[in-house]
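And now, subunit A:
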Amino acid sequence: MAQIEIENLGIRYKKPNSDETFMALSGITHSIEKGLFVTIVGSSGCGKSSLLMAIAGLTPYTSGSVRINGKPVSGPGPERAVIFQDASLLPWRSVLGNVRFAMEMRRWKGEDLTNRAQRYIDSVGLAGFSDYHPHQLSGGMRQRVNIARALSVDPEVLLMDEPFGALDAQTREIMGEELLRIWSRDRKTVLFVTHSIDEAVFLGDQVIVMGKNPGRIKDVIKIDLPRPRTNAILDSDVFTEYRRVIRHHLADDMASLQRLESVA
Partner candidate 1 sequence: MKTHGRIFVSSAAVAIFLMAWQFLPTLGLVDIRYTSQPSSVFKTAINILLNDNLGHHAYVSFMEFIAGFGLAVVIGIPVGIVFGSVKMLRQIVDPPLMALNMMPRLALLPILAVWLGIGMASKIAVVFLGAVMPIIVNTMAGVRETDARLVLAARSFGATHLDIFIRILLPGSLPAVIMGIRLGIGRAILGVVVGEMYVAEAGIGFQIVTYGSSMRIDYLLVYTLLIAGFGYLLTSAARMLENHLSTWRPL
Partner candidate 2 sequence: MSPAFLERYRGGFFALFSFLLIGLLWEFAVSANWINPLFVSRPSAVWTQIMAQVSSGELLQNFSISLIEFMIGFGLAMMLGVALGVLAGWFRTVEYALDPFIWFTYAAPLIAFYPLFVANLGLGAPTVIAIAFLFALPAIYANTLSGIQNVDQDMVRMATSFGAGRRDIFLRVALPASMSMVVAGLRLSIGRALTGVVVAEIFGATAGLGYSITYYGQQLQTAQMLVSLLAVVAFGVLLTQTLAAFEARLDWRSAPGT
């Protein structure tokens, strides 16, 4: 049994200020094995974030099922942790306090929270910054705190929703490598949503390409690049080929959008 099993998942949203509904996701079926780093890529509106939120248990789904370790998802759970694009750090707490927050919410027992938090702060490369407050940190540093916080509750599955989306291009590249370094230690199952094709191919063992209207899986591409990976492989031929395939998929969506607009 795969760790994450999605079967015929659908999410229907009600449009604001109207009685109409629209299908954000339809007929999503996929299985994800434990320890895989899966990236999800697609143009805006394809429902990739909705899919992640459904697996996280933060958005209800209207049809089909999602199971984690065989149990259906009905809300947030201790085996999953979410990393959002907005780090949402509590401004009145220090870095240490923020990393402790998740463990406090989960009523973590069995180890001194401060020591444990400190370990994770060190592991994301922020040793020495424990007493800093969020407003003193750069965007990249805040995301590291975000990651440390999520890892501190020992989730089996990490769900990441465009975590580097708000960072500048250089920081993004660095964070990508950092993330892989941190991930390679424990090899947790990761679902990583992005709209950057490069990021998706660079990070993932598997890329789920999504299409829209309605949101669905267009293709799943296995990435056969060796690990550990550095940003140098972005220039390789293999990488370029993956990029081309995915862009081709996404171009369909862009083209249909243009056709719609020219008719209207």
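Heads up, the rule we're going with is that a residue touches a chain if its C-beta (ideal position, glycine included) is under 8 Å from a C-beta of that chain, and two chains touch if they have at least 3 such contacts; residues count from 1.
These made the cut because all candidates are chains of the complex that A comes from, given by their letters.
What you see is a predicted model; the values in this text were computed from it and never measured.
S.K.: Going by the C-beta definition already given, which one of 1 or 2 is in contact with subunit A within this complex?
M.R.: 2
S.K.: Once bound in the complex, which stretches of subunit A touch candidate 2?
M.R.: Where subunit A meets candidate 2, its residues are 56, 58, 76-78, 81-82, 84, 86-88, 90-92, 101-102, 104-106, 133, 135, 153.
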